[in-house]
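One protein chain omitted, others in place.
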Amino acid sequence: MMDSHASMTNLPDSAEGQAHTPHAEEEHAHPDWSIYWKVALILTLITVGEVWAFYVPSFAASRGFVPTLLFLSGLKFTIVVMFYMHLKYDHRLFRVLFTGPLLVASITLIGLLFLFGHLHIKIM
Amino acid sequence: MATTARPAPKHSPDAYGEHSGLWSWLSTVDHKRIGVLYLYTALFFFMFGGVEAIIIRAQLGAPNQHLVSAEFYNQLFTMHGTTMIFLAIMPLSAAFFNFLIPLQIGARDVAFPRLNAFSYWVYLFGGIFITIPILFAVAPNDGWFGYAPLTTRAYSPGINIDFWVIGLLILGVSSLAAAFNFLTTIINLRAPGMTLMRMPMFTWMAFIVQVLLVLAFPVITIALVFLLFDRFFGTNFYNTVSAGADPLLWQHLFWIFGHPEVYILVLPAFGLVSEVLPTYSKKPLFGYPVMVYSGILIAVLGFGVWAHHMFAVGMGPIADTFFGLTTMLIAIPTGVKIFNWIATMAQGSIRYTTAMLFGIGLVALFTIGGISGIMHASPPADLQQTDTYFIVAHFHYVLFGGSIMGIFGGIYHYFPKITGRLMDEKLGKIHFWLTVVAMNLTFFPMHFSGMLGMPRRIYTYDAGQGWDLFNAMSTAGAMIFPIAMLVFIYNFFVSRKRGEIAGSNPWGAGTLEWTIPSPPPEYNFAKIPTVTSRYPLWEGKGIDYECARINSQEGKTPADLGIVMPYSTIKPLFVALGLVTMFCGLIFARALIGVGAALMIFSLYSWLLSPLEPEHH
Partner (left out) sequence: MPASVAHTSAPTSHHYTTLGLDSRKVAIWAFIGSECMLFVSLISTYLIYKGRSIVGPFPHETWTDPATGHVFKPILNIPVTSASTFVLLMSSLFMVLALAAVQNKEKPKHTRGERVLGNSKLWLWMTASAGATFLGFQAFEFTSFVHEGLSIRTNLFGSSFFTLTGFHGAHVTAGVIWLVTLLAIDYRRGLGSKDSLLVDIAALYWHFVDVIWIVIFTLVYLIK
């Protein structure tokens, strides 16, 4: 019986693409130290930039401030998820399991902000 | 293969192998037995909620009655709704998830058998926790949707709402744990060849429900945590009076959960009926891919319609238009399903078994609820209907006419798989017709009393407003339900003992669960099948006969077959007990919090550090 199990793991999972063959994960080269420290450096630099922006009164008061900070924060978010959580290299199922809920969550957040009058749609 | 040889079980339909006795039930991690536990517990709560409904209807049967006090009436309708939704329909669905998902996808168990046991025990303890107070007339009394600020300490000073907040938090843990488990199971434990587009429709709908649970339950969890903090620690989330809190915060958070929740309640029944109708029409499900896509569309759109429960609060024209439109849109995929079921039956060779009758009943009655739903999708129309009995009529047509009919259909259909014996068809049909009559007599008149302006949640009313006749009809209908249920319960227990032996596929159904003995052996499949079609038993070359022969053998032990089974364990029960004790501490004695936490953490570590199953080499 046990042998038949082992052999079954080699059956192709026809309709869902070859990405699903067992052990596919291992075939991807995971990033290593040389990438990890660079990622950490970039994250640190972005954070320094964010805090610096906070302390520049003229910039902090400008219209570009909030979008810039949101962008930078989104960038850091993406970098950690892609490189440290290996989403860039891992099975695409994990991407679906994460981005799907993230999308629903983001849209819900934006919807709520509209409904509570923190964002405005201008008609006409 | 280090499994120690065990005595061969007598594989009669009445026993699950060598398992019996109380201890075996407390420590089981077998998805089928956990499914049975869910079934019995949920049926109990279903009847408990039914009794509450009977008292409600008795009170409203005629004007100016004082059978119960206004205060107790509030507790009755709150607990009726809470019980039916969280303790009856969801767990009845969970019973089928447990029993069927692994069988339908060709797996030996769920992905995390011990977590599965944990979910059940949390549900049981949470259910008891939230149900006990009504016996002492201190039950939650602000409605199943617990609107804050009404539910804050300032307006609800008693412990009633404490039970509600904490009870729902506990039940949320159960639902979430189960959802991660089933989601993983469906994604990762499908047999070879069981591609997504070959999955039985029940498993598909279950899959979508798990996604909804995973996304919707965190939102109510947070809303409840806010309420808990407000009530116990003096935070201001819903403190509209002195802190300037927004009275709509709760409503939004609740309905962001609440609308997906209604699909959580009905999609499992849709899945069951999608197994029932093809079987008794001897035709594959019509438009399978469309059924799948409409299910996905319902799930996605389901997160964009929540504010249709709030048209009356004055959100402004943009929000009203948006939510009115999305609500009408979501009716389309729902309607598509109805047409597909009708097309499945069209020109089929239909057998009117009890299960089939309930299936057809769902198609007919749910449609009525869908239509009234579209009526109040329009904000101006809804302003007339909201908070009246018209809404009560709507959601009972979808929940009773939809969920409950589907679940009864599922019970009649799968009873032989679960117990190995058939239910009595004659009694089944009596049950069905009594139910249909009772259901329509109770809820159809509510459309009229609602349109005539009778509000929900009033404990009595004056004569002469045109409501008397309709209320009398509703009450008369409600009194038929207990008779129907007695017939069902009698049939259930007698058939369990003395029903006709079913065999592996009594209905000539087409999916994988019917290839194995009834009841299935603990390992389900002696040999994991390779699947090549949607209805392997129907499509000649869809089945590997050698594999089917192996799987239909009875009386083999896991040891005979070299199958490694998980150990049974009591630890998940203790973790659940610790969790619930911890929450009880908030109400009864703070010392319990520490005791519960210690029990929980200790049992959890002991669970996580002990192996699931014997080591194999």
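Letters A and B name the chains as they come in the text, with residue numbers starting at 1 for each one.
Criterion: a contact is a pair of C-beta atoms (placed from the backbone, for glycine too) under 8 Å apart; a residue touches a chain by one contact, two chains touch by 3 or more.
Everything numeric in this text was worked out from a predicted model, so none of it was measured.
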Considering the complete complex, of B:P192, B:G258, B:G295 or B:G450, the missing chain is touched by B:P192
Where the unshown chain meets subunit B, residue by residue: 111-112, 176, 179-181, 183-185, 187-192, 194, 214-219, 221-223, 225-226, 229, 233-237, 242-246, 249, 253, 256, 528, 564, 605, 608, 611-612, 616-617
State which residues belonging to subunit A touch the missing partner chain. 2, 5-6, 8-9, 13, 20-26, 30, 32-33, 36-37, 39-40, 43-44, 47, 50-51, 53-55, 60, 65-66, 69-70, 72-73, 76-77, 80-81, 84-85, 91, 93-94, 97-98, 100-102, 104-106, 108-109, 112-113, 116, 118
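The definition used in the following text is that only the chains that are shown with their structure count from here on.
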If you look only at subunit B, which of its residues touch subunit A in the complex? 1, 187, 192-193, 195-198, 211, 214-215, 219, 246, 248, 252, 256, 303-304, 307, 315, 318-319, 527-528, 530, 561-563, 616
Show me the residue ranges of subunit A that touch subunit B in the complex, using the header's touch definition. 1-2, 4-5, 8, 11, 13-16, 93, 100-101, 104-105, 107-108, 111-112, 114-116, 121, 123
